[in-house]
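The structure's right below; bear with me while I get my questions together.
Only one protein chain is missing from this complex, and each of the others stays in its spot.
To keep things simple, chains are lettered A and B as they appear, and every chain counts its residues starting from 1.
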Amino acid sequence: MQAEQTPLQRLWADYVESKIAVLGAVLLVAVLAIALFAPFISPQNPYDLAQLDILDARLPPGAQSAAGKTYWLGTDDQGRDMLSGIFYGLRISIGVGVASTVLALAIGIVVGVGAAFAGGKLDGLIMRLVDIQLSFPSILIALILLALLGQGIDKIIVALVAVQWAYYARTVRSAALVERGKEYIEAARCLALPTSRIVFRHLLPNCLAPLIVVATVQVAHAIALEATLSFLGLGLPITQPSLGLLIANGFNYLLSGKYWISFFPGIALLTTIVAINLVGDQLRDVLNPRLQR
Amino acid sequence: MLVFILRRLAQSIVVLAAMSVLVFVGVYAIGNPIDILINPQADQADIERATKALGLDRPLWEQYWRFLTQALAGDLGRSFAFNVPAIQLIMERMPATMELAVAALLIAIVFGIPLGLWAGLRPQSWIGKSIMAGSILGFSLPTFWVGLMLIMVFSVMLGWLPSSGRGPTSELLGVQVSFTSLTGLAHLAMPALNLALLKLSLVIRLTRAGTREAMLQDYVKFARAKGLSNTRVVGVHVLKNILIPIVTVLGLEFGSLIAFSIVTEAVFAWPGMGKLLIDSINVLDRPVIVAYLLIIVTIFIVINLLVDLAYSALDPRVRLATKA
Partner (left out) sequence: MSTPTLSVEDLRTHFFTRKGVVKAVDGVSLSLDRGEVLGLVGESGSGKSITGFSILGLIDPPGRIVSGRIRLAGEDLAAASESRWRTLRGKHIAMIFQDPMMTLNPVLRVDTQMIEALRAHESISSAAARDRAREALASVGIAAPEERLLAYPHQLSGGMRQRVAIAIAFLNKPALIIADEPTTALDVTIQSQILAQMQALCRDSGTALIWITHDLAVVAGFADRICVMYAGRIVEQGSVDAILDRPAHPYTRGLLESVPSRNRPGAPLRQITGMAPSLLALPRGCAFRARCALAQPACNDEPALTQIGAGHLVRCFFPEQAPRGRAT
């Protein structure tokens, strides 16, 4: 007989049952740590032009700089250390992904809960809008918005939020509708508790599981989308090189065999996305009450 | 059934009209194409002449009204950059994109369904697990980066396949296609594979999930209890059931293939609508952007309608419900 577990302990126990998911979590923590501490662990500040030496441009991985430093992952066409570039790029890519997800989450929750509580025509209209938006690929919507707005970190966040909010609105609404029909909400209403209290103390905590799952998947999606847009030249400006921009930058030198400028940022991007997806996949299984064993 | 189609068509027209307003206002309200099109040394008179010629001096609603009446007549304006009708420009590029998208869809189906079946029937085997791991990877890989890596391996390192362009085309049933010649196929291979990757992962996942679900159903156990061969149980009883959701999803995903071909076309310099869109955005060629959007919205609407029809043709339960 097992001892009684708290819900969190049970989630943890379920989570660590999959080795690959644990690996995903470890990778994710590593990537987040790199992004957070990039300025302290990078060999060089890639934005500080004084530290760059154009003579070191396009050196292969492992080459020595004129000053005797080793460029473990080579350098780009500006003589920038790729490893440092990637660390800083991760910082921007993850920052943009997380920021846009949090904003979109907030908007989605407001709209979703609002629609669920309003019901009737307003609900129908909002969900119609959500359905129409979701029937178009996110890349198309983001592309058009950026074509209109122009470049910039704020603009790409706006575009990513515009792409994502509908997913959360739909998730929150359907979870809220299910919860609203349950007796405890009925009971809370009978006690004449204020709506805000019902929403924040009762409804949202119970919608949390599907939201967490959707949000993890969406962060990965947002990061990939930002990279794609930056690659197409529509995302971030040259002064704020995210991973996508680093890869695009290396595209020009790929055909002459200088693979590393595109290759390593891509690996960093891939690792980030795979790690998030692995964690998200396992969270979905662990948090799904229907799969509870 | 007819009522259903008519109602869907009416809905579609509303969506299309709404999109046209949004797109027009969005595209024409922001940025000034004159800045890009006119030689910076041009004097004020030149700029005014060009503005007048392009109709940019009129109020916005008047520009839209002109745009709308012309659009209904099949005229979506002339490209600022190429000085040909925008719609003609897009129609010229469309076959290339369609060829790419269809090839990608075929790859996704032809490889995805058998792999998904295998993974669904033997989820615990190492092959089944590898297929699933591969599909998770396929979901995570950013399309554009995979494209670059394909070029690196097959063009730069091995030198087997051309890295860009479409190769020679020939006319087939009035459409320019490139898959009829070997060089054309070589040009098509990498872009199609690149574009297919996401959908391939999707098909594998759908097929696997559907197979696992179906294998637990009583009707499969009953079919096995009848003494049917595994081939028949899987090939008929399971496949026919899981094909319905797969066809539905794939149909809907065809639109997203066309949208995602923007990225693939940019990587492989594939001369389709997607590359045209990127080029047009870079020079603010607004008529082309607007025309592209309206055409792609139309494509989406048509696809949704076709998928609904295919769905009711495939699933006897729905077929009956619509007849009644």
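One rule holds in what follows: a residue touches a chain if its C-beta (ideal position, glycine included) is under 8 Å from a C-beta of that chain, and two chains touch if they have at least 3 such contacts.
The model shown is predicted, which means the values in this text are computed figures rather than measured ones.
J.: Hey, which of B:Ser164, B:Asn241, B:Asn282 or B:Thr298 is the one touching the hidden chain?
T.: Selected residue, touching the omitted chain: B:Asn241.
J.: Could you please point out the chain B residues that touch the chain left off the display?
T.: Those residues of chain B that touch the unshown chain are 124, 217-219, 221-229, 232, 236-237, 240-241, 244, 314-317, 320.
Assume only the chains that are shown with their structure count from here on.
J.: Compute the distance, rounded to whole Å, between the mean C-alpha positions of chain A and chain B.
T.: One centre to the other, that is 24 Å.
J.: Please give the residue numbers of chain B that touch chain A in the complex, ascending.
T.: Listed in rising order, the residues are 15, 23, 26-27, 30-31, 133, 136-137, 139-145, 148-149, 151-152, 155-156, 163, 252, 255-256, 259-260, 262-263, 266-267, 277-278, 281-282, 289, 293, 296-297, 300, 304.
J.: Quick check on the complex: what are the chain A residues that touch chain B?
T.: 20, 132, 135-137, 139-140, 143-144, 147-150, 220, 224, 227-228, 231-234, 244, 247, 250-251, 254-255, 257, 259, 262-263, 266, 269-270, 273-274, 277-278, 281
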